[in-house]
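One protein chain omitted, others in place.
Note that the chains are named A and B in the order they appear, and that numbering of residues resets to 1 at the start of each chain.
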Amino acid sequence: MNAQPPVLSIEALAVDIRGARVLDGVSLMIGAGEALGLVGESGCGKSMTALAILGLLPRGATIAGGSVRLRGGELLGASEDALCQVRGGTVGMIFQEPGACLDPVMRIGRQIGESLQLHRGLRGAAQQAELRKLLLEVGLTDTERVARAYPHELSGGMQQRAMIAMALAGEPVLLIADEPTTALDARIASQILDLLDTLRRERGLALLLISHDLAVIGGRCDRVMVMYAGRVVESAPAARVFAQAQHPYTAALIAASPGIAGVAPKTDLRDIPGQLPAPGTARDGCAFAARCTLARPVCAERTPRWSRLTADSGVRCLQYEEGWSCSK
Amino acid sequence: MMQRASVAQRAWASAKVRYSCLLILVLLLLTWGAGWIAPYPHDEIDAGAAFHAPGGKYLIGADALGRDVLSRTLHGGRMSLVVGLLATLLAVLCGVPLGALAGYVGGKVDWVISRVVDLLLPFPVILLAIVTKMLLGDGLVSVVIALSLVLTPFFARMARAKALSVAQLPFIEAAQGSGLGTGRIMLMHVLPHCFQPVLIMATLSVAFAILAEASLSFLGLGLPPPAPSWGGDLQASMSAFQLAPWTVLAPGLAITLAVLAFNFLGDGLRDVFDIGERFL
Partner (left out) sequence: MLEVTELLKIYRARGLGGAPFAAVDRVGFRIHAGETLGLVGESGCGKSTLSRCLMRLVEPTGGRVVFDGVDVRALGTRALRAFRRRMQIVHQDPYASLDPLMRIDRVLAAPLRHVLGLGAAATEQRMVSLLEEVGLNATHRLAYPHELSGGQRQRVAIARALSLEPEFIIADEPTSALDVSIQAQVLNLLLRLQRDRGLAMLFISHDIALVAHMSDRIAVMQSGRFVETGASADMVERAQHPYTRSLLAARPHRPQAIAAAT
């Protein structure tokens, strides 16, 4: 753990959409140079968390509690002006579909230039110089061609690199990457993740990596947080999560992923029966109880609270709260 | 997993759609019931009552030949609406299957059909009306055919575009992979997807056809006298506008109402469907 204060600190964040709770008691901390992986499937609230940080929640969504602090400053309830400074500036964000997030009628150079101008007041020659530097940094070596190109002229991987360059333009201290590689082929995805890794180390960025794919998160993050139905169910250092997952959902996810389940070809993966709960469906008791192989009757009635297992890990499951030992 | 209200329910929820449907219904009832509602037969001449002002025996007045304008307008409406609806129906029945076939099958079939459509497109209504009148003589049939010839290419083009976009989609490939034939795939998959845009275009076409029929009648190319027709009556009464404005206003207003009603319906449907279209 860093001795420095964390770059991002979220405590007990709760978000409601039209009265239905979609995020409940989410807490996390990222220090400088650290990578935190946020894992969960559709509707678990991981993207919502990222949007809440930046004040970009959809219409109808309200913050129901908690705090989000960026370098000590509270972001929730901050003025729109202050948030605009943060977005693209102190906090850079990268999305899943780079093609959709880049303006198709604006050349790449101009789009990144806009960001440079807005957040660092760079114009003219200074802007051009910085633009070239950024493009090289993200691995787009043919800077002239890329700067003059329109988004559709670049491949998916190159578009993503351009998005990263745009996010870096504001000299961020925190980078949020929401499913940055889901739309890319495995090899390109691997390169992009490597790039994020390098940037993190060289610039000392804090990185929040969000994905539904546990395998993507696995090798790239220092710590992993698993979300289910709007709550964090497990948090631990990456190596520990894979070697010994504490929460049944995490264990099931690992066993269900062909790449890391470690089963022989053509044998059944351990599948998780049932379906993901729709976001915001109110419930008492553990959200995973209906699908959990280790569930006991009380799991459907009592909502588990966060149990701290070690200094840097915790889990939300009744078996740890109560001290049962459930066989895995 | 949302519950989507059925298309008809959503359509009815739109005020535009509701009111225009109501207006159309009223118009249809009035004109279709002209035989019962109209106080006088449309061709009863009474020279003594020429240009009788509104009031008394004649609710909206009388025209140059002493015919009751109200009765004339109601009967004329029947002609205009029938022509409008028939012409559109014919255009839909001819244009949509051809266009959908062209779009789905492609290749030579598409080439041939598209050339035919291209040929028809530039012909102005008036020219076609003259030609059909020469070939088929005066009367309802020739006007309907002329109008539907004008409308068909638009439906064909639109159906073709829709069929082209649908043909790419995986469920079409799945249907082909199942061994279903072209005809069945077109019936089950392609044509239903054309339904919404066709409906919108059809309502707007009816409006156009009514106006076009009025124009043709105005130019003497439509239904011959003494057949009552909004456009014909308008033309006959033009010179008398100063003397007896009601003879011009009645058919004029009728045309306007009918065209507006159908236009609003099409507009309202377009609003409703455009949101629904995104499901594809």
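Keep this in mind: a residue touches a chain if its C-beta (ideal position, glycine included) is under 8 Å from a C-beta of that chain, and two chains touch if they have at least 3 such contacts.
In this text, all values refer to a predicted model and were calculated from it rather than measured experimentally.
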item: Candidates B:V26, B:L93, B:L119 or B:A174 - the one touching the absent chain; value: B:A174
item: Touch with the omitted chain, as defined above, among A:L140, A:V216, A:V232 or A:A287; value: A:V216
item: Options A:L116, A:L131, A:A165 or A:A189, residue touching the unrepresented chain; value: A:A189
item: Positions on chain A contacted by the hidden chain, ascending; value: 41-42, 185-190, 212-216, 218-219, 238-239, 242-243, 252-253, 256-263, 265-266, 268-273, 275-276
item: Interface residues of chain B (partner: the chain not displayed); value: 1-4, 169-171, 173-181, 184, 188-189, 192-193, 279-280
